[in-house]
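The other protein chains are all here in position, but one chain of the complex has been omitted.
By written order: A, B and C. Residues from 1 in each chain.
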Amino acid sequence: MIADRESKTRALNNVQAINEALDLALERDPKVVLFGEDVGRMGGVFRASDGLQPKYGEKRVFDTPLAESGIVGLGIGMAMAGLRPVAEIQFAGFLYPALDQILSHLGRMRHRTRGRFSVPMVIRAPYGGGVKTPEQHADSPEAILSQVAGVKVIIPSSPERAKGLLLSAIEDPDPVFFLEAIKLYRSVKAEVPEGYYTLPIGKTRVVRQGHAASLFCYGGMVEVCQKAAEVAAKEGVELEIVDLETLVPLDTEGVLESVKKTGRAVIVYEAMRTGGFGAEVAARIAEEALDHLQAPIVRVAGWDAPYPPFSAVENFYRPDARRVLEAVRKVLTY
Amino acid sequence: MIADRESKTRALNNVQAINEALDLALERDPKVVLFGEDVGRMGGVFRASDGLQPKYGEKRVFDTPLAESGIVGLGIGMAMAGLRPVAEIQFAGFLYPALDQILSHLGRMRHRTRGRFSVPMVIRAPYGGGVKTPEQHADSPEAILSQVAGVKVIIPSSPERAKGLLLSAIEDPDPVFFLEAIKLYRSVKAEVPEGYYTLPIGKTRVVRQGHAASLFCYGGMVEVCQKAAEVAAKEGVELEIVDLETLVPLDTEGVLESVKKTGRAVIVYEAMRTGGFGAEVAARIAEEALDHLQAPIVRVAGWDAPYPPFSAVENFYRPDARRVLEAVRKVLTY
Amino acid sequence: MDTVQYLDDAGLPLRDLPLSTPELLMGYRALRRARHFDERVIILQRQGRLGVFPPFRGQEAAQVGVALALRKSDWLVPSYRETAAAMTFGMPLTNLILNWRADPAGWRAPDDINMIQFYIPIATQIPQATGIAHAERLKGSDNIVATFVGDGGTSEGDFHEGLNFAAVFDAPVIFMVQNNGWAISVPTHKQMKVQRIALKAQGYGIPGVVVDGNDLVAVWSVAKEAAERARRGDGPTLIEAITYRIAPHTSSDDPSRYRGEEESAVWEKRDPILRMRGLLEHLKLWDEAQDKELSEELEGEFLAAVEEADQAPEPKPWEIVEQVYAKMGADQKVAWEYLRGEA
Partner (left out) sequence: MDTVQYLDDAGLPLRDLPLSTPELLMGYRALRRARHFDERVIILQRQGRLGVFPPFRGQEAAQVGVALALRKSDWLVPSYRETAAAMTFGMPLTNLILNWRADPAGWRAPDDINMIQFYIPIATQIPQATGIAHAERLKGSDNIVATFVGDGGTSEGDFHEGLNFAAVFDAPVIFMVQNNGWAISVPTHKQMKVQRIALKAQGYGIPGVVVDGNDLVAVWSVAKEAAERARRGDGPTLIEAITYRIAPHTSSDDPSRYRGEEESAVWEKRDPILRMRGLLEHLKLWDEAQDKELSEELEGEFLAAVEEADQAPEPKPWEIVEQVYAKMGADQKVAWEYLRGEA
């Protein structure tokens, strides 16, 4: 159900768009329930569920005790019993206590019960850096989630996409992680269609067309790549930006199409470089589009260190336009 | 302290070699302590610590309650207080409840205390499939561990290597994961030097020399690649086998050297393909040795599904020599 | 804490029994059926006709008593050891045999049996059981959930989180802890310092009950009470059943590595089936002839199930990548075609 693009739009930031999606989902499907730490009474530490408990009541929007494994386990149970749980984990770095439920059950349940039980659950979590949060509040664990069989992983980069993809995630019959870049929560406003609409899961999205090289990115790195592309454009270099949007299942075709067009790939992510999701993207390109490559595949990522708890220097860890441009130069002058 | 290679050897299997290493470590350094579920009285479900509690007493070799986060947390604390904890997690699939301690603290402690505290701890865990174990007993979580800053990840593939690398791991000032392929525990015996010796961490090891293509592998996949190489050799195709041995820190130079020599890379691992550690290997090659590649980088890995709990078909999930040879054919006939 | 008990070691009633005669007979039958299955599949296992199996000999009453307190529309959320609970709850024997043969055909409960596949990672079932129960409550049904965990399993964080959530939400769950003395090689007194696991209930503000786990009358009656409490909306109960794992941990375990024979011998005398039979004989409800007839009937049922299981088709390699997602993704599709020999 893709929105009628003629429908009216308003400027919303990402939190507002997410809040609106949650509101619409609760309204549309009585099976949808929302919960997590501080999600109910307070409306979430980022206000993503602001106003929803008063509107839908404490049974459908509720606070849980402070225990992430309990939250995910609760949701798995609720989903198996026929509800549509949407859980918030307060920060993606606090998904870790829930990783046993996630790796052992969330995505395995359909498989291990041969389809008898499934887990149509959405787990939302703010992720990533750039806003001087305390230690562990800026983690980007998407690569770990990509090693979980049976789950999907979505990372939107704009209010319009966030709203439509979140509604798709909630409709999806399988478990979906929905990671939201903290950096983008309130920093940008953009036009968002009114009303209920969904967007396709599992498709890359070309954010900017170009022939010189492809920048593959997602979430908070999309705006970084956009800045880099604008600078490059001034020098006459037209970069293509591909927002992966859905990491799992990855739209390999979409990735390859762009590489085949530009012949050059730069992959940008803010998680630690080694073992990061960008490695998967590089590996797929190296396996399926080698002949089209005119330069090495370059990754621009967080350094092999914890995200720095020393916020004064965090922007030296997190990739910025300058580092992206250095990589672009490398692939262009190869 | 590399062993004097003139020293006497005996044929041991992997469990015996590991047991011997633990014994020597306990003997040499009073700070070494061993613990985990069923590690003490029973000597471990695979008997890796057989005989050690009677020899070193219940203070140095002890059973813990059934709680993996507790085990890793306990070890972190003990290490910070100056001991050298060696913990066993009964199966690598049961590392998951400990992933919060692992991701939040194990490798971060040195960084977050600016060197005041460190965690010289070893976490051993049997991993991988091929022996018809129950559900979740055949998992291979090394890729997840490779996204943990500040830890090392070692996966030995022979008794001689296992012994020396385990002793190095225990001496190492930083936390080390030591994953042991269940499939290899008792299936092979090989000559192992007597006495105390260590082997370098962070070095790949060429197990077989060849010019046709490079097979990158580790742990339980080394014997699979060896079988494939033997078959290929009969057809006159000489494959090079590079045992990564240390995944983190990865010996990129060692990987590149082989690729530069053969021009063809096949990466073999039994974890789920997407997000697996092989992606990191592929990404490094694609970034640093593109010009040397004469064929796409091919990954042979577990399918994108949970390791099958249906043991009758597990060998269709786990890469075997046939699948490796298909990949070899692909890169050779490209 | 007092231990709820109705039968002495010989099965003689210690006080008025809360069960009717048909219930007593039904209970005995369920115990015998479970024991028969356990004994027979162990033989299959030795013949190489079964995979790894966790036997439950001696724990039949603790499992059967809870399963009997459930309605068909309720839920069973087991650990790996609850084969006796599962069969009593209605899981077909054929499924169970296939399941322990690691055959995918056995891993799916029939559509009318709300049982989740046996859980291997310890204690992970607990928060999920709470979730199912909470969902039933939100849906306005009065279905309840029974979940099981071992003494060892109580040490995991998930035990704690699941119980706390259930307490806070008044979720209709029965938490059955079978304290069978051992977690593989670790005895309960090294697993925890507290003497009675049921005391942990106090930390969550919920009722905790200790029951003689080898006394079916006792287990069934405390489970009934807990079920009624849950159904009424009064929240969860933690039951500690004191019992003993007579057999090895699984068919791969060798208990002589960590315990002597004496302990088992003591517990053999408290065998839940002999006690129940003692009671029935005392009440003149049962005799040798009936027992023989029952044995034959159970063997017939078992053999029929084995036969059916033997006829199940071999697992197909491509089933590995089926049921990963509702709709097969591109990455699975590649594998599926390869495994079907089509790629």
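Please note the rule applied: a residue touches a chain if its C-beta (ideal position, glycine included) is under 8 Å from a C-beta of that chain, and two chains touch if they have at least 3 such contacts.
Only a predicted model underlies this, so the values are computations on that prediction, with no experimental measurement involved.
Visitor: Quick one: which of B:Met78, B:Val222 or B:Val268 touches the chain that's been left out?
Guide: Selected residue, touching the omitted chain: B:Met78.
Visitor: Quick one: which of B:Arg47, B:His111 or B:Lys132 touches the chain that's been left out?
Guide: Touching the chain that is not displayed is residue B:His111.
Visitor: Out of A:Ser69, A:Thr113 or A:Ser258, which residue would touch the omitted chain in the full complex?
Guide: A:Ser69
Visitor: Using the touch definition up top, pick the residue from A:Glu37, A:Glu223, A:Glu245 or A:Glu270 that touches the left-out chain.
Guide: Once the missing chain is taken into account, the touching residue is A:Glu37.
Visitor: Quickly run down the residues of chain B that touch the omitted chain.
Guide: 33, 59-60, 64-65, 67, 69-70, 72-83, 85, 97, 100-101, 104-105, 107, 109-118, 149-150, 152, 173-174, 202, 249-250, 252
Visitor: By the contact definition given up top, give the residues of chain A that touch the hidden chain.
Guide: Residues of chain A in touch with the missing chain: 37-38, 41-43, 45, 63, 65-70, 93-94, 96-97, 132-137, 273-274, 303-306, 308-313, 316-317.
Visitor: Footprint of the hidden chain on chain C, which residues?
Guide: Against the left-out chain, chain C lists 155-161, 164, 167-168, 190-195, 199-206, 235.
By definition in this document, only the chains that are shown with their structure count from here on.
Visitor: Can you tell me which chain lies farthest from chain C, using the average of the Cα atoms as each chain's centre?
Guide: The most remote chain is A.
Visitor: Just give me the whole-number Å value for how far the CA centre of chain A lies from that of chain B.
Guide: Taking the average C-alpha coordinate of chain A and of chain B, the gap between them is 31 Å.
Visitor: Find the geometric centre of each of chain B and chain C from their Cα atoms only, then give the gap between the two centres in Å, rounded to an integer.
Guide: Inter-chain centre distance comes to 36 Å.
Visitor: For chain A versus chain C, what separation do you get between their C-alpha means, in angstrom?
Guide: About 40 Å separates the centre of chain A from that of chain C.
Visitor: At least two other chains touched by the same residue of chain B: list those residues.
Guide: Correct list: 69, 93, 96-97, 135-136, 274, 304-306, 309.
Visitor: What positions in chain C touch 2 or more of the other chains?
Guide: 104, 107, 120-121, 157-158, 324, 329, 331
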